[in-house]
Every structure is written in structure tokens, then in C-alpha cells.
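All protein chains but one are shown in place.
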Amino acid sequence: MISFLLRRLLSSIPVALLVIVVCFLLVRLAPGSPFSSERALDPATQQMLESKYGLSGSLPEQSLRYLGNVLRGDLGDSLKFRGRTVLEIIGQSLPRSLLLGSIAFLLALGLGVPLGAWAAARNGKTADKWLNGFALLTLSIPTFVLAPVAVLCFSFALPLLPPAGWGTPLQLVLPSICLALPFVGVCARLTRSGLLETIGADFIRTGRAKGVSEKTLVLLHALRPAVLPLVAYAGPLAASILTGSLVIEEVFAIPGIGQFFVSGVMNRDVFLVSGVVLIYCLLLLFFNLIADWLTAILDPRIRLQS
Amino acid sequence: MKMRLILLSLTLIVLASILGPWLSPYSLSEVSAARLAPPSFSHWLGTDLHGRDLLTRLLYGGRISLLVGLVGATVSLLVGVTYGLISGYLGGRTDNAMMRFVDILYALPRIILVIVLITLFDLKLKQLLDGTILSSLASHARLLLLFVGLGLVEWLTLARIVRAQVLSIKERPFVLSARLIGQTTPTILFRQILPQVLPIVLTYLTLSLPAVILEESFLSFLGLGVQAPLASWGTLLADGAALLNPIQSPWWCVLFPALLLALTLLILNFLGDQLRQPQK
Partner (left out) sequence: MTFRRGIPGLTGLLLATSLLTSCQSRPRADLVICNGAEPQTLDPALVSGQLEGRICSALYEGLTRRDARGKSVPAAAEKWEISPDGKIYTFHLRPDLRWSNGEPVTSHDYRFSWLRALQPSTASPYAEILFGIQNAEAFHQGKLPADSVGLETPDLHTLRVRLTHPLPYFPSLTSFTTYLPVHQATVEKYGDRWTQPNSWVGNGPYRLLDWKINDRVSLEKNPSYHSPKRAQLQRIDALAVTRASTAFNLYSTGQADLLLDKGLVPSLMLPQLRGRSDFHPGPLLATYFYRFNVTRPPFQDVRVRRAFALAIDKESIIEKITRGNEPVAQALTPRGIADYNPPEGLPYDPTTAQGLLKLAGFPQGKGFPRVSLLYNKSELNEQIAVEIQAQWKQVLGVEVELRNQEWATYLRSLDELDFDIARSSWVGDYDDPNTFLDCFVTGRGNNRTGWSDPTYDSLLNRALAEPNAARRLKLLAEAETILVTQAFPIIPLYHFVGCLMFDPNRWTGLYPNLLDEHPFSEISPR
């Protein structure tokens, strides 16, 4: 177990470094410059800025320079937000995204799994069909439609919640629901299909023959192996929910980290993008590790590769 | 009975998207003076900001959205299932390495890949196609890039899910006995294990088709998706959502694209569910 953990941790580090170098290269390859603006910048100034930020020379030179800095703990400066280091920007924005993302993640699982289980227990009946329909509805509305509509409904039509902003707990309600909702449907459906598969299995039939109640069967015995696909899905889900979403952050004016994935690329702010991708990568590796570990615990038939 | 209803509805939608635009008196990009007009007899679903008929645009949009979804999902299916099967079955170091590769690709935000792909190749692809017989496709270079880009991004999750399933399936008695009889690995993979994996794959596929369509709409929202004057359900939704405000919202610009999208995805999901029943 420990050796498994250590091996995974050790193999994760080169992965993370590889990812940010690839990211760095991709952003540098994209046409356009981080220093361009509606007012043209003269070439001498442009060159000066490039050498100041370590972006002169050939692409391999630039990436090696960047990699060297990262290994020394220096994630670089933002090219758009002058005078701020990438570490500082992440340090201010990440906790906010983590907070919002955790709430959304718990909502997604907390609503999705019970809904899926309930639907599986009532397989074929009306309740199952309605739940299925609801799950699908949450999947088929893009966030950039859901969020403005939610604001119109709950901030204007029914003035219950603030429409945007950051600082009070009430301001977290709408964004976390909008962030979680698309995933509630997926979680519900994965739970439901996993359960329906497991319920037909031999050991469940044995339990039924033994006289164990349907409810106990579903909740106690079937649930564990049934959630395997959900667990595999939940790893990447956690990483992406915790790093937030551009649309949610723009519509609700949340000062989180999600917007930098898109705005950073649009601005060619290469150090910020690579830094933010590094965070995402680390979260992803971490949660995948947990997911694989949970998979091993939940299904005794799998042996962890050693 | 159920299956017939589902197939009928799906066929209707597909037919409407293919034939509808030819039957409509309006064209895709015909602007008119009747801007932001609510549904009426002349415009059954209303008009948008430029006075373009919404129903016509929805039907044209269906072509693009369904095409994007289909091609993207197919690419993801072919690549993802094969990858997951091989990785899960082989296990050990190979599995580790293959999954690390997936992790690397996963850790790169799609948006970066897509922007670079589109901006780097948009012009080059156009120039390439211009000289050949496919020159009529040149103006749709962006669309082709979208297909490939989106498909290449969706296969990752599917590979992970398939691999997780394979890891547990391959220890089952029937697999072990197949190996004992001397069946070759490809046979085991595709004859024995694949059928076991298919239900989850199909479920996920019916989830990934809408995901691809939604991904395309997000890209359109950012300005990287389908170009004007072409429309997809995604761009129609994005345009409609941009018009929402607390004073006076043209609700038809949001409701009808959303309904049509939701309806299609619902049907696709029911289809997926029905396809899985025979396994029982």
C-alpha cells in the first residue's frame, strides 16, 4: 500500500513537469504576442519586454529556462497583470475556487448518488422515468444559459439571492448550484446504471434468496461495487470542479482561478496559464490517486499492481 | 413499442434538420426588418436580433450540431475503447504508462489545445484545401478542425472508464478460462471482454454525444466555434443567452434552442437505455 502510494507520487512529478512544459510550448506556439494591444507597440519595446520575461531565444531555450525556474520554485510573473507573480495570483484566487468547488462537488455527489440509487430501486416505474428526465435536463443546458436564467429567476423575479459578487455566504448559493447542476445528472445516471448492473449479479440474488430486504441489498451490498464507474469519473470531476469555470466566474463575478484557463490563453499570458495548469494537474493526479485507491478498496477482486 | 417511438422521434429530428431548411421560405442569413419579433404566423418561432427567422436557423443548426456530435463521439469511441481495453488488459507497467499518458493529456485544458489547433491550422488548412477538389470545403476548415479537436478530447474519460471496468472483468472466471483454452489476446479482448464493457460504453456514449455538442457551444460562446453566418444550436443558445436581461428578455431566443437541444439529447439517451436492455 505504502509502496504503491510512493510509486504513484514519484511517477506523478515528471508527469506534472511534462504537462506544464507542453502547456508552455503550446501557448508560445499560438500566434500573437502577450504584449500586443490595440495601440501598436514598437518592435524595440517588444523585444525588450520579451528578454525581460525570459521569452527571447528559441523555443527549446525558453522552455528549459522556464523549467529551470519552476524547479527552483519560481513560477514566473504574469505578463498581463504587471507586478504580480503567478504564485501570488494563484495564492489569492485558488482558495476561493476551492471553497466554491468543494461545495459544488459535495452537492453533485450528495444529490446525484441518492437520486441514482432511488431511481435504480424504482427501476421501470414512473419515478425512475421522471428522475431520468430530470438528470438529462441538467445535462443538456449549457452553463452560460443556466447561470443567467438562474440569476433572472432567483435575483429578480424572486428577489431572494444576490446576483453576483464575492464576500458573503449568500453569494455562494447560486454559483455553487449552477456549477454543480450539470454533474448531478451524470452522477445520478452513472450510479443508477452501475447499480442496475450489480443488482442482477449472483451475490445479490443470493442475498435476496436469503431474505435480505431490497433496501439493504441496494444500499449496503450493491452500492459498493456499483459505484466503481462513478469513482473513476469523480477523480477528474473533482479536479475540474475545484478549479472552477470561466462562465460561472464571469456571470457571478467570482474572483476565482477558472477564468485564467481561458483568459490566460487569450492573453498569451504563458506563465500564468502554465502555473494554473500545474495546479489543475496536481489536483488531478491527487484525486486520481484517491479514486484508484477507493476502487481497490471497493472491489476486492482488483489487486493493486505492485 | 417504446423503441419505435424513440426511433421515430429521432428520425423526425434528423429529417427536419436535413430537409427542413429547403422547405423553409427563409434563408439562413436573411436579415429582415422584423427584429426580435416574438412568435407569430409569419415567423413561427420568432426572429433574432437581425430579423433572421429562428425556426430556419434552428433547422440549419441541427445539421451542424448533429454532425459535430456524431463525428466527435465516433472518434472518441474508436480511440477511447481500444485504448482502455488494451491498457486495462495488459496491466502492470504498460497500464501504468498508458494511464500516465492519459493523465498528461487530461491535465491539459481543452481550451488551450483547441485554440492552438484552430489558430495554427485554420489558415493553413484553408490554403491546403483551396488548391484541391475539396475547395468548397475550404471555408469550412474551422468546422473540420472542430470535429477533430473535440473528438480527440472526449476519448480520454471513456478510456479511463473502460480500463476501470476491464481491470475488474479480466479477473472473472470466464476470462481466465478463455485464456486457459488458448484464445489469443485480441480475441479475448474483443469477443469476451468488449461485450461486457459495452453497456457502460453505450451509457457513456449517450452522455458524450451531448457533451461534444455542449463543448462546441462553449467554444462558439468564446468565438472559436462555428463561424457566422453558419449556426449551430450552441451558437443560437449563446446568442440568445447574451440577450437576457432583467428588463425585457426575448425569451423565444433562448427557450426554443434549449428545448430542441434538450429534446434531442433526451431521445438519444432513451435510445442508449433501450439498446442496453437486451443484455439483461
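All chains are identified by letter, namely A and B, in their written order; residue positions are counted from 1 within each chain.
What we mean here is this: a contact is a pair of C-beta atoms (placed from the backbone, for glycine too) under 8 Å apart; a residue touches a chain by one contact, two chains touch by 3 or more.
Just so it is clear, the structure is predicted and the values come from calculations on it, not from any experiment.
Between the chain not shown and the residues A:Leu67, A:Leu99, A:Leu137 or A:Val173, the one that touches is A:Leu99.
Contact with the chain that does not appear here is found for just one residue of A:Pro14, A:Gly68, A:Gly200 or A:Pro255, A:Pro255. By the touch definition given at the top, chain A reaches the unshown chain through residues 30-34, 36-42, 44-45, 48-49, 52, 77, 80-85, 89, 92-93, 95-96, 98-99, 102-103, 106, 148, 151, 155-156, 159, 162-169, 249-253, 255-256, 259, 266-268. Listed here are the chain B residues that touch the chain not shown: 29, 31, 35, 49-50, 115, 119, 139, 222-224, 227-229, 239, 242-248.
The rule we apply is simple: only the chains that are shown with their structure count from here on.
Taking the mean of the C-alpha atoms as each chain's centre, chain A and chain B sit 20 Å apart.
Contacts from chain B toward chain A in the complex involve residues 91-92, 95-96, 100, 103-104, 106-109, 111-113, 115-116, 119-120, 157, 160-161, 164-165, 167-168, 171-172, 199-200, 203, 207, 210, 214, 217-218, 221-222, 234, 237-238, 240-241, 244, 246, 249, 254, 258, 261-262, 265-266, 269, 273, 276, 280. Of all residues in chain A, only 11, 15-16, 18-19, 22-23, 26-27, 29-32, 132-133, 136-137, 139-145, 148-149, 152, 156, 186, 189-190, 193, 197, 200, 225, 228-229, 231-233, 235-236, 247, 261-262, 265-266, 273, 277, 280-281, 284-285, 288, 295, 299, 301-303, 305 touch chain B in the complex they form.
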